[in-house]
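Heads up, one of the protein chains got dropped from this complex, but the rest are sitting where they should.
Read from first to last, the chains carry the letters A and B; within each, the first residue is number 1.
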Amino acid sequence: MVSTNGRTLQYREALREAMEEEMRIDERIFLMGEEVGEYNGAYKVSQGMLEEFGPRRIVDSPISETGFGGLGVGAAMYGLRPIIEFMSWSFCLVAADQIINNAPKMLYMSGGQFGCPAVFRGNNGAGGQLGSTHSWVVESLFSHVPGLKLAVPSTPRDAKGLLKAGIRDPDPFFNLESERMLGMGLHGDKDYSRYQHANKWAPPENDKDFIIELCKADIKKPGTDCTIVTDGRPVHFALEAAEALEEEGIDVEVVDVRTYRPLDIETIAGSVRRTGYAVVVDQSWPFASVGAEVASQIYEHCFDDLDNQVLRVHNDDIPAPYSRQREQDMLPNAKKIVDAVRSVTYNA
Amino acid sequence: MAVTVEMPKLSDTMEEGTLIKWAVKVGDTVSAGDHLADVETDKATMELQAFDDGTVAKLILDEGATVPVGQVILILAEDGESVEDAAKTEVSTAPAPAKEEPPAEPASAGGSDEPEKAPEPAKPEPQKPAPAPAKPIAAATPTPSPQAPASGSVKISPLARKLADEHGLDLNKIVGTGPDGRIIKRDVLKAAQDGTARPSAGGASAPPMAAPQAIALESKTTQVPGMRKTIAKRLVESKTTVPHFQVSVAINMDPLMEMRATLNQRLASQGIKLSVNDFITRAVALAATQHPVINSSWMGDTIVQHGTVNVGTAISLPEERGGGLVVAVCRDVQNKSMMQISSEVKELAGAARGRGLSPEQMSDSTITISNLGMPQFGVTQFNAIVNPPNAAIVAVGAAIEKPVVRDVYGEKKIVIGHEMNATLSGDHRVIDGASAAEYLTTFRSLLENPVGLLV
Partner (left out) sequence: MTATNASPSDVSNNSRPSDKLSDDQLVKMLYDMMLIRRFEEKTMQAYQQAKIGGFCHIYIGQEASAVGSISALKDDDPIVGAYRDHGFALARGMHPNYCMAEMYGKITGCAKGKGGSMHMFDRDRHMYGGHAIVGGQCPLGTGLGFSIQYEEKDNVALCYLGDGALNQGGFFESMNLAAIWNLPVIFVLENNNYSMGTHIARGTAMANDLSAKAQAFGMRYAECDGLDVLDVYNTFSDQVAMTRNAKNPQWERGNWDEIEYSREGSNPGPAFVNVKTYRYQGHSMSDPQKYRSKDEVGEYKERDPINILVNHLIEAGKATQDQCHELDSKAKQVSKDAITFAEESPDMPTEEMFTDVYANPFGPYIKGGLPNIITNENSGE
């Protein structure tokens, strides 16, 4: 059992801590979104923040993603530091023009005069049986666009560190959180310690300067036999798979990309060069996805180091079904990852 | 100073425009904003407006004409200038520089009343700015591996190849255990450990996938032997003075092959074996009797039609006899039986390759055969050079098995059959295409109904 200093900090609390700390430092930061204030956050991420910061800085917006998404862009151009919360990234699509046509291009189109230091954040990925419209994963859609930065944190520690970095960053920053992980960390060590390196998973206490640099992938579990490259929630599937594979004598290395834009290909390639095998796991649909991009970059950087082709584990190429079991089936999971690792290492 | 009006660019994609209609005529006074003409763009018909004041001096385009964007289409006389003078303004019909080019020269920034300069005419070959240097941002692009590609037969993962290379192992001696026998990392490591797959002595460090062993070609210069000289001279003469033409036919050889097999079986006891070439020789001669024009010679002022058919056969000589080519002549073939022809040609060929042919055995051919249909060549079709003074040479390829359409009990079917191509090269001064075709038709029908060759 490894120590986490006894902190019991949930993923959602880590996000809140990040915002609160930064808001205390920087008066220009405000949080705007649906139900962030009086309701205490649809998912309780912003619980209590209205009390501390008041209605000027914790702004309940009506259901107008185009309106308040674009307002965030305008405010960021003006010099404020908006944090725009989408209740779910599934709902950001109505604001697509503002967040992917305006935000990431403003600096460029104005010849460097107006940037957009705004943060857009919210839940990403399948919740539980929400059906297809509410089960969006947007990393592949948005990573396509130059000018924005995008993180998919997998632990409370990363959630806090990455969000703080994103708030301080002068470019538009998309934080893709997971409804399914918001409660992670509730039971402290018990939640964190299932895996070997769990002690890293709670952010340090009383360190308002703790940030995690963007573009720094993290080796969540070192190993020698095969590299699994993944992000966010699937990091946990990969770690679960790693335990099963350990029993078979296959020691995998789990690399958490943490940010897709920018992508720390150095760390990923370094790992693949050591192991010779790569399985790329994401929650996207397979066509033109972040996983496809990572696989392609592995080929570019590690061609002579590969003993087999790169395998991918991803969503089935269908809209998310409602049925509980079928929804589980379409998502990546530990079993699919185990199979892929066996196959790619010629142990099938 | 006159003002010129150019074909305007009226849309983001327009490259040329058609002048539909002039809205002004020479002598009209116009001011900025006035409608000068209707111009058809790639999108629509639009009004062309004046940007300057003046008097129309000259309409350069006819209605209906299409010109590139930037070409001068109208001249305006400015205040105080006579229409006649302005009309004389020299204008280029070349379009103004396209926007990809840097402006040839900045427009004048002079006094406020200085008129617009006509755009610089385009240089005949517009100079594009040098292609931009490669962009500086992207992460290092991996340089392609300098290694030679895997030889087609060895399946191996990139990592295994690199490891085998490092260990200096011979890939052909490593057993692959991956899918479809792919050599993978563990196979190479095992081979390295076991000491198997060491490359043969001397090649210790040869990369497993290196290029095949170098083949040294000796370079040397030799005197051209007399016969080569003669051959060269005659072929050059033929190729350069005889107007060659070629006509080809494909011949169904099934009946002949069948008959030949039966005949040879019967003749085997006598030590006789008829070759396909023997049949061809006779067919060439018999067909020539029916089409004497093929059996002729161009003599400058006269054309000689020969009274007999002497068939020359091109025979290549072995290297040890100095190589080269001779034409052995079998005389009066039309009057000889298959058996006679067969034994004579065999003797000639033997002589040619052995002691040599007498001058008589090499002269007076009236038509030639060049046969590259021997199985070791597998040539199916080729063109030969006419052997003067013969007017025709027949080049035959191999009789090969191939899918062919045949009438099988009244039904067209694709079956496996023997087919042979024959190409006649003719001297066009003597033979016409149609005569050649007629000759080949007879030739083909003789071979396709080979019994006729026996009588």
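One rule holds in what follows: a contact is a pair of C-beta atoms (placed from the backbone, for glycine too) under 8 Å apart; a residue touches a chain by one contact, two chains touch by 3 or more.
If you're wondering where the values come from, they're calculated on a predicted model, not measured in any experiment.
Residue A:G69 is the one among A:G41, A:G69 or A:G276 that touches the chain not shown. Annotation: of A:K44, A:H144, A:R168 or A:R273, A:R168 touches the absent chain (contact as defined above).
Contact with the chain that does not appear here is found for just one residue of A:G41, A:P117, A:G185 or A:P332, A:P117. In the full complex, the hidden chain is touched by chain B at residues 6, 8-12, 14, 32, 41, 43-47, 49, 51, 69-70, 96, 98-99, 102-103, 106-109, 112, 119, 129, 132-133, 135-137.
Against the chain not shown here, chain A presents residues 25-26, 30, 38, 54-56, 59-62, 64, 66-82, 94, 97-98, 101-102, 106-117, 146-147, 149, 165, 168-171, 208-209, 211, 213-215, 262.
Note that only the chains that are shown with their structure count from here on.
Taking each chain's centre as the mean of its C-alpha atoms, chain A lies 58 Å from chain B.
Across the complex, chain A meets chain B through its residues 265, 276, 300-301, 303-308, 346.
Residues 139, 141-142, 145, 157-162, 177-178, 184-186 of chain B are the ones touching chain A in the complex.
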